[in-house]
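All protein chains but one are shown in place.
Coming up: subunit A.
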Amino acid sequence: MKGDSSLTTGPALRAILPALLLLVLGACKQPPDEVVTTQSSAEERGRVAIKQVGCGACHEIRGIDWPRGRAGPSLIGFDDKTPIAGELANTPAALAAFIRNAPAVVPGSTMPPMPVTEREARDIAAYLYSRQDD
């Protein structure tokens, strides 16, 4: 009888072991996804360009810890804000043009033209649009 019971519990335990393991693992909360990793290379290039040209001197930008200047509006949750500078359709193409030469696109804008190439401007726009606000 003893031998029999150990024979039956063995396989049974083996059967429920994976389930137990899953249960234990499931109890571990995944770390919050605070550091957002950008998948697309355009977004990553945009992030690098933002740092290089110093957009943070005036704007608070998600994913850029420093600097977080306050001379310009915060760009966190940028994709919710419409329209750009009060009068421009909030689209990536319009944003890229605005970044390159704001006063030409929106006359009277106080944002100066930024020394970026057309491609960098598109990458920066891609980055800013990739930041979905929670």
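As a working rule, a contact is a pair of C-beta atoms (placed from the backbone, for glycine too) under 8 Å apart; a residue touches a chain by one contact, two chains touch by 3 or more; residues count from 1.
We adopt the following convention: contacts and distances are computed from a predicted model.
Entry comment: the absent subunit's protein name, as recorded by UniProt, is "C-type cytochrome", drawn from "Sugar ABC transporter ATP-binding protein", "NADH-quinone oxidoreductase subunit C", "C-type cytochrome" or "KipI family sensor histidine kinase inhibitor".
Touch with the chain that is not drawn comes from one residue among A:C58, A:L75, A:A96 or A:A125, which is A:C58. Counting the whole complex, the residues of subunit A in touch with the unshown chain are 51-58, 66-72, 110-115.
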